[in-house]
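Shown here: the complex without one of its protein chains, the others still in place.
Moving on, here comes chain A:
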Amino acid sequence: MSSLSDLELSRRGLLAAGAASAVVAVGPEAAAQESDTMTPGLPPMPVSFEVNGKVRQLSLDTRTTLLDALREHLHLTGTKKGCDHGQCGACTVLVDGVRINSCLSLAVMHEGDRITTIEGLGTPDRLHPMQAAFVKHDGYQCGYCTPGQICSAVAVLDEIKRGVPSHVSARLTDRPRVTNAEMRERMSGNICRCGAYSNIAEAMAEVAGGKA
């Protein structure tokens, strides 16, 4: 916590969150208060990371996943809990630009990380191009896997751009291209039970500037 604006942002977060959670504005006193409700054997641990461009300081039960830190403590509920076991991809967020399943990661492991959630990509009034493409191509139905799909889709196009190979890349040394097969393979960790896959492929192709 280095600047006044950071402090204000955290306080706004606290107000938005209400009084129930372990969002801590600043300083060790607040952290100490928080520990009253914690296990004596499991002292809370402070952690600080940036979420969607804002520094957030939390004091957390060390068992708290990054997913639950986002949803239950920062009230960023756009990131979804579908399985809590790294099987469905609904909790996908970007950490330092790379997608991860936030349910498989403890929050306290992310000291100093830069985290982008669906809320950080765009808002209903200012959609990210991938969000707009999902709306246009109806790349969702119930909407529950959608934030994870969109975070993954943004990361997948970036992975292809950076030349990261996939299981379906013909050669590890060639630059992968934005093909339907590459996108489908790379998106396969994000389950959509409503079955919007064909439309998601169209949306991604549009953003990538190609055809599905």
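Criterion: a residue touches a chain if its C-beta (ideal position, glycine included) is under 8 Å from a C-beta of that chain, and two chains touch if they have at least 3 such contacts; residues count from 1.
Everything that follows uses one rule, which is that contacts and distances are computed from a predicted model.
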Undepicted complex member, UniProt protein name, chosen from "ABC transporter permease", "NADH-quinone oxidoreductase subunit N", "Xanthine dehydrogenase family protein molybdopterin-binding subunit" or "Monosaccharide-transporting ATPase": "Xanthine dehydrogenase family protein molybdopterin-binding subunit"
Selected residue (touches chain absent from view) among A:Val47, A:Cys88, A:Leu157 or A:Ala208: A:Cys88
Options A:Met109, A:Val135 or A:Ala170, residue touching the unrepresented chain: A:Val135
Residues in chain A touching the chain absent from view: 17-20, 22, 37-40, 42, 61, 63-64, 68, 71-72, 75-85, 87-88, 90, 117-119, 121-125, 127, 131-132, 134-136, 138, 140-147, 150, 180, 183-185, 187-201, 212
